[in-house]
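All protein chains but one are shown at their positions in the complex.
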Amino acid sequence: MAQVPLDMKVVDECRRLAASIADDVQRFIDKHTTVGVERTVARAFGIEGVDDQGIPLVNMLVDRIHAQKLLGRGVAFFLGRELLRGAPNLQDAAERLAYGRSEITGEGPETEAQINAVLEQGVKTALKHMDDARDTREAMKARLGMADNPWKYVIVATGNIYDDAIQAKSAAHGGADVVAVIRATAQSLLDYVPHGATTEGYGGTYATQENFKIVRRALDEASEEFGRYCMQTNYSSGLCMSEIAYMAAVERLDMLLNDSMYGILFRDINMQRTFVDQYFSRRLIARSKIIINTGEDNYLTTADAVDAAHTVLASQFINEAFAHRAGVADENLGLGHAYEINPWLEDSFLLELSQAQLVRQIFPNHPIKWMPPTKFKTGDVFHSHVHDAMFNLVGITTKQSIELLGMFSEAIHTPLLMDRYLSLKSTKYIYTAAKHLGDEIEFKKDGIIETRARVVLNEAVELLTTVQRDGIWDSISRGAFADVKRTLTGGKGLAGVVERERAYVNPILSMLEGGAA
Amino acid sequence: MAQVPLDMKVVDECRRLAASIADDVQRFIDKHTTVGVERTVARAFGIEGVDDQGIPLVNMLVDRIHAQKLLGRGVAFFLGRELLRGAPNLQDAAERLAYGRSEITGEGPETEAQINAVLEQGVKTALKHMDDARDTREAMKARLGMADNPWKYVIVATGNIYDDAIQAKSAAHGGADVVAVIRATAQSLLDYVPHGATTEGYGGTYATQENFKIVRRALDEASEEFGRYCMQTNYSSGLCMSEIAYMAAVERLDMLLNDSMYGILFRDINMQRTFVDQYFSRRLIARSKIIINTGEDNYLTTADAVDAAHTVLASQFINEAFAHRAGVADENLGLGHAYEINPWLEDSFLLELSQAQLVRQIFPNHPIKWMPPTKFKTGDVFHSHVHDAMFNLVGITTKQSIELLGMFSEAIHTPLLMDRYLSLKSTKYIYTAAKHLGDEIEFKKDGIIETRARVVLNEAVELLTTVQRDGIWDSISRGAFADVKRTLTGGKGLAGVVERERAYVNPILSMLEGGAA
Amino acid sequence: MTLIPKHPHLLRAYGDREGDGMVQMTFTLRISPGAQAKEVAKRFAEAHGLREPLISAMEECGPGYTYFVAYGHSIHHVDVSEVDVPEVKMEDLDKHDIEERIEHQIGRKVVVVGACTGFDAHTVGIDAILNMKGYAGEKGLESYKWFDAHNMGAQVENEALLARALAVGADAILVSQVITQRNSHKENASALITLMKERGLRERFVMLLGGPRIDHKLGLELGFDAGFGPGTLPKHVAAFVVQRMMERKQ
Partner (left out) sequence: MTLIPKHPHLLRAYGDREGDGMVQMTFTLRISPGAQAKEVAKRFAEAHGLREPLISAMEECGPGYTYFVAYGHSIHHVDVSEVDVPEVKMEDLDKHDIEERIEHQIGRKVVVVGACTGFDAHTVGIDAILNMKGYAGEKGLESYKWFDAHNMGAQVENEALLARALAVGADAILVSQVITQRNSHKENASALITLMKERGLRERFVMLLGGPRIDHKLGLELGFDAGFGPGTLPKHVAAFVVQRMMERKQ
């Protein structure tokens, strides 16, 4: 079987360094919360609704508390206190706080124990809601069965959720295993989650709870019709990372794009905000056994894929370390990487093969997510289709777990129905025709492929050493990843980061951290 | 380096059997001539022209002799005799014989020695003509240099030689190393070679000497402009196999499709005729150092490419044996094979890889000709393009010598300008991206690939054993190749086969067989 | 972009959303790549009814020739309710049913003669229908007990085919045409029908035409009883012949 040589000592060292990098950040995380985290807590307590401007109640609620500089106590504290003070239920409590005339204050006679006690039922319901969704999904998977790896993952992005649903079903009909509804451009910068079914979006469709439901319904139908469980995915990223994770959990999504650093690097979201948000989102994800897809593939769109291959690997170790700290199991940890080397480079195919195999071996139990060529795609759709075919061949040969299928119109538009169909057709052909290629070949000792794998791993450990020495905060501000520099206090959303007070209350998080039923 | 295990004892046995098969036929060949061979002799003597019906003088000449049942003496005999009897030159001699009033008779006082003496100058001129063309070509090759293998071979087939020339140049511009002008449908069944530049042909363009010249000129220009020697090829096959070989020789073609059995199997040309014709054509080809391309690839269009793979290999040994008997050197022996397995078959890519590698190793010094998928092509041009890409990948991995590029419109029409351009572009990409793949991988011991290679070789030796036992004549009539059956006396052109008389005169052949300067 | 309101019969191209009319075109123009060429290509696309055309690729594919890929919103539609296409009508019988029917309703072997005519040497299609080997795992008519199948192979002249059909007393003649360059398939096929009509023989045989570019509509247009295209199986042909023979009997 095709294997590259792996120096396990170096791999272990990478993991040790990444652990230390994550621990440093985790200490920060454990002392902070954000408006996003608190809104998620409120959502978990079943608080819903929007006002006539479309502003979600959870935003009004949290912003009001935040305006009083009281968010460090946690929204749960106030909700519990409101219950103690006579609110008939949590929804009502939230409304009183959000829209009530009187100012919210920090003072009050209520003890933490009382608060926790009065919230107990709400916490149980919240978790049961998530757990039930998870169990329903797992049962359905078991009943209908799943396709073999690599799973064929495709995107739909019409902007209109009803068209998305049609296209999702068509994709499943054409053989897709996973369907992602691409999110409307720049939703990640909204500090609230839009509400309801949406039919207008640029470059994608808004991620809303109702939209999740609509596509889940279409894919449930497809699963039954085609006798094979069809997965759904969306984005838990941006300023509402954890809220979306919660919505996805209860709407039975199977995967989520969720990265510890993507927002920082690619959406210029403040790093403090991102690190805190990602932790909570992953706690929810871990509980729901959702597979995450990290975003290292993106690095190769801004940096050169040959020069920066090791940054992808280094970041994967870091993402893994963060995910472990949030309780995400390896088998749900879909680390991302990509086929982005200049295709006209001599032996580019060999280099891709090497990197893909290296990642596969280093993360053997992880549902690795493998991304197609995009940067070097041109509007020559015929040639683009061939480029994707070579990517598919590496995917099947190195046994990637999840493969996002390339589209021949990548450089032109989000995929048309037929683009997706043809991509699925081509992928099925390659997967079939070269099914056992990976088992049938070996790599020449110390050849181009082996050497490349060694170099990338060694460069990764060097980078991790520097990052560990300087800390991730500084490293990012020096452009360690994706050739992008971000500062500690720059970027969007910093105002939403709050130091937890000593008496911070977040029983949902506590339960998730405790891992209790 | 990727190698399949080769049992050289089995390979040697294959060669021994093929030699015996060819020897049996060679005994027949040495006793016969054909109207085609004799016309070629006349052409070599510089006899040219057509009558007002477009019938070539060489046809009138040979047919007239044949009508008198005198062809067994050889056309040279009559031409020489006519010189002795006062014709000022060979052209005039031919005209006298063809159009003269008096009947041609066998009797006469002229001795063989006299005939040979009077023809000596003509023979020298004939050979010099060929040799000069060869030397010009070789000098040009040396001066301009040749591309690396696999050579990119493309077809043009507009039907109009002037369009062909434009397209040939465009192909060279796009990176083609070899350009074939496809022949008009069914020209192979014409028992004469059309004359002059032609502008109307179905499915291709007539092979005429003038047409050869026109394309050679275009490719000479391209060679100079693009600084790389561009090769030209056409078909030496059908009822005028050897005439075309001669024309190609003097017009500086670089390759010829030329097979010992293709006409029998695919054009239903009589086998006696074909075997005699192919021998003479190859004698000319050998002298001119033209590369031949054999036609075993065609077998897989009528027979299944998995089941019949060994028939291709067996036939290659036979073609090789015939070619050796005609003096063709291994380095000019482009044995044909093809990528024709059902692409939807599991591991079809592995089977193709195995076969391609096997052929490569068995014929290490031969400019192997590798043909693209055609039979399983559909009108889905996008998918077809990917299918060709996988073929290209096997080509570069197994280091084929000459690769006929697949066209995405294969199932629709002969290639448009852009089809060819895109095919060349895709091939360049694969050749570059996977340049050293073959050097970098090894095949698993006793895996699918190795096992397949062993099976095919073993089946080939079994088939050759049967063919050797039954003789090729009977074997073909039982459908040993391409699932096609042909009988000894069936098919077209048998009437043109003639037993040589004891006093048969063919000084051109004698020179070619003697290998003299 | 919604160009035209939905209408149940009016079909427009569908790209990503109902009504967007998105289509893709590829073409070559005799012009060198550049700003002017791009504009020419846009106008060329527009001339076909593509709105807001986007030229996504423009590459020199030969000296002075450029290959273009265009996308655009097509303004055209087809009214499906106006499109009525003849389809071969026959029962979906399997080999066993067919054999039974011949045995009981015809009572003798059905004789068919097939050939790939003219200069066409593509026998794989006709072989697929007639020969033992068959197609897609299904055996050809030679394998039927109640069929007597004669396959004349490739490059058969119309005269020769007709002579053979008469000689063996064929019930049906099967013509295969693969090469379509300059419509040679249509010419060959209709020449046979003309010949038969001249001799008053057209009605004597069930006439079938087949090939990769043949469909039922074309078969009828050229004077055959049916046309068969890609994916035809031997049993389809057998069923049609038998059914048509029964119809004629009545």
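Think of it as A, B and C in the order they're written, each chain with its own count starting at 1.
Rule of thumb we're sticking to: a contact is a pair of C-beta atoms (placed from the backbone, for glycine too) under 8 Å apart; a residue touches a chain by one contact, two chains touch by 3 or more.
The structure presented is a predicted model; accordingly, all values stated were derived computationally and were not measured.
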item	value
Candidate in contact with the missing chain, chosen from A:I161, A:I402, A:L416 or A:A434	A:L416
Absent-chain contact - pick from C:R43, C:R108, C:K145 or C:K197	C:R43
Sites on chain C contacted by the missing partner chain, in the whole complex	1, 11-15, 18, 22-31, 35-36, 38-40, 43-44, 47-50, 54, 65, 74, 76-78, 80, 83-87, 182, 213, 215-217
Where the missing chain touches chain A, by residue	159, 166-167, 169-171, 173-174, 185-186, 189, 202-203, 266-268, 301-302, 375, 411, 413-414, 416-418, 420-422, 425, 483
Those residues of chain B which, in the complete complex, touch the missing chain	157-160, 163, 167, 378-382, 409, 411-418
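Note that in this section only the chains that are shown with their structure count from here on.
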item	value
Centre distance in Å when chain A and chain C are each reduced to the mean of their C-alpha atoms	50
Distance between the centres, which are taken as Cα means, of chain B and chain A, whole angstrom	60
Touching two or more other chains - residues of chain A	380-382
Per-residue multi-chain contacts in chain C, two or more chains	26, 59
